[in-house]
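In this view, the complex is presented without one of its protein chains, the others remaining in place.
After this line comes subunit A, so read on.
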Amino acid sequence: MASRKETTVAASTGSSAAASKARSKAAPGDSAVKQVQIDGLVVLKIIKHYQEEGQGNEVVQGVLLGLVVDDRLEITNCFPFPQHTEDDADFDEVQYQMEMMRSLRHVNIDHLHVGWYQSTYYGSFVTRALLDSQFSYQHAIEESVVLIYDPIKTAQGSLSLKAYRLTPKLMEVCKEKDFSPEALKKANVAFEHMFEEVPIIIKNSYLINVMLWELEKKSAVADKHELLSLAGSNHLGKSLQLLMDRVDEMSQDIVKYNTYLRNTSKQQQQKHQYQQRRQQENLQRQSRGEPPLPEEDMSKLFKPPQPPARMDSLLIAGQINTYCQNIKEFTAQNLGKLFMAQALQEYNN
C-alpha cells in the first residue's frame, strides 16, 4: 500500500506546488505545521471508511485534502483508497487519484493534497512502510501529516485521532539513506525524535454548528456506555502480546548488533596479528638479505563485517514506546473505573 503513495505523490506534487507557494517560509529546523485543523466531515468520513472496509487486521488508507494557512494545516476533505483486490490488477492508483481530484475540482472542493490517513490495529503503526510513505509525502509536500485513526480505542469511548509528522532530523537521515550506526549517531536521532505529534482541532463551519445545536435539542443524547465498560482484559491481553513480540524482536536485534561488534573486534585482532607476522617476516628476510614481501592490501584480506542497519531498531523502539503509552492510558482509565465500581458496590451494599 505504501508504494502507491510514492507514485501518487509525484503526480500530485504539481497540484500542490501552487499551495506551497502561497505559504510563508517556515524557519529552518522548525516544523512547518504547528496545528492541524480538521473538519468534522473528514473525521466522519474516516470513521465510516473504517467501519465499512476495515474489519480485522486490515488497515484502511486514504488521502487528505486541504489547504495550508500560516502555520495551520486545514484538512477540509478526504477520500478513501479502495481495497486492492486481485481482479483489478491493473488498477492504476495514480489514475484514480487524478480522476478524483479532477472531479472534486469540478465540484469546487479543495483538491490539494495535504497528507494521508491510516487506521491502526492496537497502535501498531510504526513500521518501515509508514516511514517510507510519510517521507516521500513530506519530501514532496513539506506540510504533510499522517492521521492515525485507532478504531478500537474509539470504540472504548473516546475518539482517537492523531496527526504525526517526521522530524526534520529524521528527514535528513532519510534523505541520505544512510542508516548505519555512525550516521544516526551524528544526526543524534533517538526513537523519541522520530515522529512528532501535531495537535488537532476539530472545527466545523458555522452553518454546521447551528445544525448540530438544533439536532441536539431535538434528539436525546445517547448514553455513552462504552466509556464505562469494565471489560478490558482482552484488549490488554492483545496489547501485551504485541508488546512481547516487539520486545523479542528488540532482543534479537541487540544480539545481532552484539555479534557484529564481536566480529569486528576479532577481525581487528587478526589484522593486527597479521601485520605483526608480516613485520617479523620482513625483518627476517632483511637479515637474510632477501627482498621484503610486498605489503598486501589489508582491506582485501580482512573484509570488515557489515554494520547492521539501525533504522529497524529505531522503529521497534518507537513502536514499543507507542504500545507502552497506549497501555498506560488504558490501564490508568481502567483502574479508575474499577475503583469507581468498587465504591458504588460498597455504597449499594
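The definition used in the following text is that a contact is a pair of C-beta atoms (placed from the backbone, for glycine too) under 8 Å apart; a residue touches a chain by one contact, two chains touch by 3 or more; residues count from 1.
By our rule, contacts and distances are computed from a predicted model.
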Among "Eukaryotic translation initiation factor 3 subunit C", "Sorting nexin 1", "Metaxin-2 isoform X2" or "G protein beta subunit 5", UniProt's protein name for the complex chain that is not shown is "Eukaryotic translation initiation factor 3 subunit C"
Candidate in contact with the missing chain, chosen from A:241, A:325 or A:342:
A:241
The one of A:103, A:209, A:273 or A:325 in touch with the missing chain is A:273
So one chain is hidden, and I want to know which residue out of A:211, A:228 or A:254 touches that hidden chain in the complete assembly.
A:254
Quickly run down the residues of subunit A that touch the omitted chain.
233, 236-237, 240-241, 243-244, 247-248, 250-251, 254-255, 257-258, 261-262, 265, 269, 272-273, 276-277, 280
